[in-house]
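Here is the structure we will look at.
Complex shown without one protein chain; remaining protein chains in place.
Up next is chain A:
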Amino acid sequence: MIKIENLEKVYKTEEVETTALNGINLHVAAGEFVSIMGPSGCGKSTLLNVMGLLDKPESGSYKFIDTELLTLNDRERSNFRKRNMGFVFQNFNLIDELTVFENIELPLIYNKVPAGERKKLVNEIIERMNIVNRSGHFPQQLSGGQQQRVAVARALVTKPKLVLADEPTGNLDSSHGNEVMELLCELNETGTTIVMVTHSSHDASFSNRIINLKDGHVISEKINKSRNEELI
């Protein structure tokens, strides 16, 4: 589904030039759950941002089901993103002024889904995420785990082909972290492709494949046999 070739990204400041991605090649098949790991500053978040069309690389190719995405303009990128991708962040990134229901509804509004259908879809996902009794609450009235559930719900409500997760358990304790990881696994089992950046090998163990980055290069790739066997 995703073919990334020779991706390069350089950050320039007045004094230094840092190469964040240095000729990355990466393929992700549809329905895969891929973890990207590596030390701080290795370029994993940059890679995720480029994959989410939030950042532009200097050169390379990024194909998503045969569509080259790097040549799109801002508006096309934004449209492509809202139709095909969902995001989960470490710090949840919910809008404080909106309730749980409204936060989840937001991407549907941007996708111009009619109100009746929006309500149905949001209610479905709220039920699935087990946060029905929280739908009228504001984010600051929820625990971290609950907030991340809302964030996942928001990422999934548009039924995206690809979910990008940036340290989704980073701000959670282990039990809440596990809950979120199980949620992602369930999602993956229903066919959604997931790419997750993480520091935690525990979290990575939930994925099919683990890619290690260092200094902007892919240094190793590992198939997670246990998880694959589990799936078989």
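The definition used in the following text is that a contact is a pair of C-beta atoms (placed from the backbone, for glycine too) under 8 Å apart; a residue touches a chain by one contact, two chains touch by 3 or more; residues count from 1.
Assume contacts and distances are computed from a predicted model.
Visitor: So which of "3-methyl-2-oxobutanoate dehydrogenase (2-methylpropanoyl-transferring)", "ABC-type antimicrobial peptide transport system, permease component", "GDYXXLXY domain-containing protein" or "Cytochrome c oxidase subunit 3" is the UniProt name of the chain that got left out?
Guide: According to UniProt, the chain not displayed is called "ABC-type antimicrobial peptide transport system, permease component".
Visitor: Touching the left-out chain: which of A:Pro107, A:Gly145 or A:Gly177?
Guide: A:Pro107
Visitor: Quick one: say which of A:Lys82, A:His137 or A:His199 touches the chain that got left out.
Guide: A:Lys82
Visitor: Footprint of the hidden chain on chain A, which residues?
Guide: Those residues of chain A that touch the unshown chain are 49, 52, 54-55, 74-75, 78-79, 81-83, 86-87, 89, 91, 93-98, 102, 105-107, 109-111, 154.
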